[in-house]
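My questions will all concern the structure given below.
One protein chain is absent from this view; the other protein chains keep their places.
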Amino acid sequence: MANADMPADTMLRTADGQPLKSALAKASRKARIRAFLLVVPLLIFVLLTFVIPIGQMLSRSVNNDQFSESMINIGVWFDENPNAEPDEAAYAALAADLVYSAANRMIGNAGTRINYEVPGTRSLFTSSGRKAKNLKAPFKEALLELDEDWARPDLWAAMRSASGTTTFNFYQAAVDRKINADGQFERADENSRIYMTLFGRTFALSVVITGLCLLLGFPIAHLLATLPLRKASLLMILVLLPFWTSLLVRTTSWMVLLQGQGVINNVLVSLGIVTEDGRLEMMYNQTGTIIAMTHILLPFMILPLYSVMKTIPPSYARAARSLGATSWTTFRRIYLPQTVSGIGAGGILCFILAVGYYITPALVGGADGTLISNQIAFHMQNSLNWSLAAALATMLLASVLILYWAYDRLVGIDNMKLG
Amino acid sequence: MKKTLILSTALTAVSFAASAQEVVVMSWGGAYGVSQVEAYNKPFTEATGIKTTMVDADNPATPIKAQVEAGNVSIDVADVELSDAVSLCDEGKLEVIDHASLPAAPDGTPAVDDFVEGALASECAVANIVWSTIVAYDGSKTSGVTSIADFFDLSKIPGKRGLRKAAKANLEMALMADGVPASEVYDLLETDEGVERAFAKLDTIKNDVVWWEAGAQPPQLLADGEVVMTTGYNGRIFNAAVGEGKPFEILWDGQIMDFDLFVIPKGAPNKDAALEYIKFATDTQRLADQAKYISYGPARKSSAPLVGLYQDGKTEMGPQMPTSPDNLKNALVNNFEFWADRNTELSERFNAWLLN
Partner (left out) sequence: MALPVYADPLERVWYYSYRVICALIFIFLISPILIIMPLSFNAEPYFTFTPEMLRFDPAGYSTRWYDNLMTFGMTAPDAVRDGSWWADFWQNARWMQAAKNSIIVGFFSTIVATVLGTIAALGLSRPEMPYRKLIMAVLISPMIVPIIITATGLFFFYSDVGLSGTYFGLVMAHATLGIPFVIITVTATLMGFDRSLLRASANLGAGPATTFFKVQLPLITPGVVSGALFAFVTSFDEVVVVLFIGSHEQQTIPRQMWNGIREQISPSILAVATILVIFSICLLTVVELLRRRSERLRGLSPS
């Protein structure tokens, strides 16, 4: 026993003679293991069905074999000549690679990869690839005769950076940087910087929507939690019905309501509140996005709040009142602090969902309706640049997790204290 | 071994009828999907006994790319847009289709000459229809629309405009409205000045634009009176005008034509049957038949004279086609090389422009 040298009579012991300290440590270790075991099945499930597949997908953001797998000779030349200007040997290697890639139908892959860095070069690769097998030494002159773009320094810089096995170029692109002729990264031109702005807009919009959900959800949840069950379950139907209804249906329904010739404007005009020319613009702008998204996410605030408020005994509030607190003090000091875990849960749900939603903003948001998820979907479905999509998604995931962590550090997920 | 297999199956194409083969076709759904089922799938099954299954997707190119990369291909034939066909083919994700093996026109013209220009631009794809992005307006409320320049002229025709929230087609239309002849549009867009000029033209209506995203939206916007004019897909506008009796009119001036093409993903489970399907579906008669259901033009010249009446039995479809001579006076064919090269760059630029 570790503490055998201590005098036996000064140690606290449990009934079976163990030192209290080690017995406690043992018990708490057991408790930790028990707690952990409860989580294990789900953790394994999520690791298998989510973390591994997503990890594979996100690793595309640094994967760089699109160019290097077929352009082998030039890769060797770049390795051997770390800082050299392209010489005849480089052009010879390039010509050999073009022939090889064209023969194996990989030329488009290589060209697409370089096109991400230097727009307009995909067709340079494909057209040169078609003619490459007729090239003869000296290759530099032959290639330049084919297309003088082959001398462009930024093209060579891009090829050099595409020759490594891994790359951070997609992350650079995702933070609005681009490669310049010296192979250095610089800020993209002002008129093509979008991703950082979109990140900012996405988060700002999500904060507004979450705030609105809380503002509208709190009184409803409170009402539902305090009304007699009979009335509450009737009213609960009103919360659940929109929740059941498809996102697409609700989005189109808001279009019908809010647009210029829509129901609300027509009612306002016929009541004489607004004039025919003064119809309110509530759709195809940020107002439309905020209204529709708030409606869609409101149940995600109400239900967690309701389930927390349901567990708060009304006797606490009565006790506070009988001790002389005003109704406002009672609410602020007694009721609100007990609902904080519900506010936290609802807030996290609404915020994270708002960050990821893009269909509604795309359909009703007008010029302001492009969010970062729209860009991710665009690169997945339209430009088929999955590496950039993966880089943007990784950044989105990371920034939400950082916000989650910061929120926890600043406020505390578990024991937030207000007032 | 594999080659002989293909050869022998090709030689005994008739024996398909007996075997229980299946072709799974992935397309865009909606009225377009229905037109393909009616014009291609049903007659194909009747003629060959090969079962066809239609699967719908938002944009078939995405699932195709994923399936080929995962080596788990369940789709035999997919209907994709030209720029997607080109990039997927570049990436080696599609089977090469020997264009010489496509059936000749009834008068004996080889297929390679019979298809309209650009329809066989990708060696992995065969076009089936020509569709186009056009300007549409409500004829009962708006009149005097004669040229694409009117779309950008807020003083002549005041009111909101609908435009697709994307760079593609908008930049071309802006330049054409600014007086650039169709033949010079893409050369100009290759230059920075051209791009500036296009955005400057778009700037003139920017505050009066309702941006749409799904092809379903333009007719809805017109029907609701939310916009006086909008760009849209000609087939859908035609459907609204003739099929549903809406007073919508199409302005063909400045139309931008594009193709939808059939491709075979690499590793398709029924590759031979898929090839048979494509040959069957893109022959002269079948392409002409499809025009009965939707106003997208057949990709073969020889189909044009065979195009008859709409399924309502009275509307002549010929003049409704993007490829009809009257509609081609000032028309542009989408340059896939340009968009394959510039899509990412110009989309970023477009989105940055929207943000400011």
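Should a chain be cited, it is by its letter among A and B, assigned in written order, with residues numbered from 1 in that chain.
In this section, a contact is a pair of C-beta atoms (placed from the backbone, for glycine too) under 8 Å apart; a residue touches a chain by one contact, two chains touch by 3 or more.
Just so it is clear, the model here is predicted, and its values are computed rather than measured.
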Option touching the unshown chain, where B:Gln220, B:Ser303 or B:Asn327 are the choices: B:Gln220
Absent-chain contact - pick from A:Asn64, A:Thr210, A:Thr360 or A:Gln381: A:Gln381
Option touching the unshown chain, where A:Ala174, A:Met255 or A:Ala320 are the choices: A:Met255
Absent-chain interface as seen on chain A, which is shown: 28, 31-32, 34-39, 41-43, 45-47, 49-54, 56-58, 216, 219-220, 223, 226-230, 233-250, 252-257, 263, 295, 298, 300, 303-304, 306-308, 310-312, 321, 327, 338, 341-342, 344-345, 348-349, 352-353, 355-356, 358, 373, 376-377, 380-381, 386, 389-390, 393, 396-397, 400-401, 404-405, 408, 413-414
Where the missing chain touches chain B, by residue: 24, 28-33, 53, 55-58, 62-63, 66-67, 69-72, 74, 214-216, 219-220, 223-224, 233, 235-236, 239-240, 244
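The rule is simple: only the chains that are shown with their structure count from here on.
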Distance from chain B to chain A - Cα centre to Cα centre, in angstrom: 33
Touch list for chain A against partner chain B, complex: 105-109, 111-112, 115-116, 119-123, 126, 188, 190-194, 197-198, 201, 255, 259-262, 284, 362-363, 366-367, 369-370, 375, 378-386, 388
Residues of chain B that touch chain A when the two form their complex: 58-59, 61-62, 65, 84, 87-92, 160, 165, 190, 206, 209-211, 213-214, 217, 220, 224-226, 337, 340-345, 347-349, 351-355
